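Every protein chain except one is present and positioned as in the full complex.
For reference, chains read A and B in written order, and residue numbers begin at 1 within each chain.
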C-alpha cells in the first residue's frame, strides 16, 4: 500500500508538463527556422497562430506583419531562388505562463546573401516571443527582435557557393 | 492513503523517460562534434553502434561509410594537424520511437580550413539521424545530411589562426 502524497504527485506532474512544454516550444522554433531556410512554407504556416503578428527591427530595415497570411507571403518571397540563407536559433529561455501561454527569448545567428543586390547581411539578434497552445499544439503567436550586431557588406564578388538549397527549392520570382 | 491512479503514474514515468532519453541523445550528438574537433577518437568511437552507417552529401563531395571502423578511420585522418575545424550542432528535433529506437534532425554549422589545399569550407547542413539504445546507452546508428549552404573559398592567404587545437592534437599524416 502506497503512502504517496497526492499533492506531491500533482506537483511532479506539473513539473513534467512544464519540461514537456518547453521541449515542444523549442522544437516549434527550430522547425520555424528550418522551414524558412528550406522553403517548406506549408509546414511553416502550421507553426503560427492565424492571428500571428511580428515586429522585427533590423538596423537597415523594419519588418512588421499582422496576420499569418500576410507574414507567410512576405517570408515566402524573401526565400527565393536568388538568395542563400541560413538562420540558427540559440539560447532558449522559455517561461511557461500557464497551460496554454508561454514566453520565450532566443539569440539568433543569420547569414543572408542576395544576388539581386549583391548584399551579404549577417549578424545576431535577440527574439522575444509569445506562444499559445491550440488544439494541435504550441504555436508562435507574436515575435519581436532587436539586433545585437548586424553587418551589411557588398563584396567584390558573390560568395563561392558550392551548395545553396534555395537555388533549387526557393520561391521563383516572377520574370 | 493515496488514491493516485497507477495508470497516471505509468504515463508520467513514460513522459519522464522520453525527456531523459532526449537529453541523453542531445549529449551524444554534442560529444560527437566535440570529439571530432578535439581529435578524441577513442571517446568518439564509443558514440557509434558497431554497424554505424552514413551518407553525407556535400555540394563538393559525397562521404559514405559502412561500419564504425571504416568511418572512424576516415574521420580520424580528416582531423589532422594540417586542418582547423569547428562543428556546432543546433536545433535538435528528437523523436523517441520506442525504448531503444529514436530519430533526430539537427542543423549544423561548420568551418574547416585545410592548409594542404588552401580550401576554406564553411556552411550549414541538416542531419537526419537514427539512434539505438544499447547496453551502455544511446548510440548513433545511422546519419545522413544535405547542405543548406556550402561555400568553398581559396583565400589569398590562410586565416590568421592564433589558436588551432588540431595543430597539436590532430592526426599526424605520414610524411
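Convention: contacts are C-beta pairs under 8 Å (C-beta built on N, C-alpha and C of every residue); 3 or more make two chains touch, one makes a residue touch a chain.
Remember, it's a predicted structure, so these values are computed and weren't measured experimentally.
Peer 1: Among B:33, B:48, B:65 or B:151, which one is in touch with the chain left out?
Peer 2: B:33
Peer 1: Among B:5, B:51 or B:99, which one is in touch with the chain left out?
Peer 2: B:5
Peer 1: In the whole complex, what residues of subunit B lie against the chain that is missing from view?
Peer 2: Output for subunit B: 1-6, 9, 12-13, 16, 19-20, 23, 26-27, 30-31, 33-34, 37-38, 84-86, 88-90, 109, 111, 159-165.
Peer 1: Which subunit A residues touch the hidden chain?
Peer 2: For subunit A, the residues touching the absent chain are 1-4, 8-9, 12, 15-16, 19, 22, 58-60, 90-93, 105, 107, 109, 123-124, 126, 146-153.
We take it that only the chains that are shown with their structure count from here on.
Peer 1: What is the distance in Å between the mean C-alpha positions of subunit A and subunit B?
Peer 2: Taking the mean C-alpha position of each chain, the two centres sit 24 Å apart.
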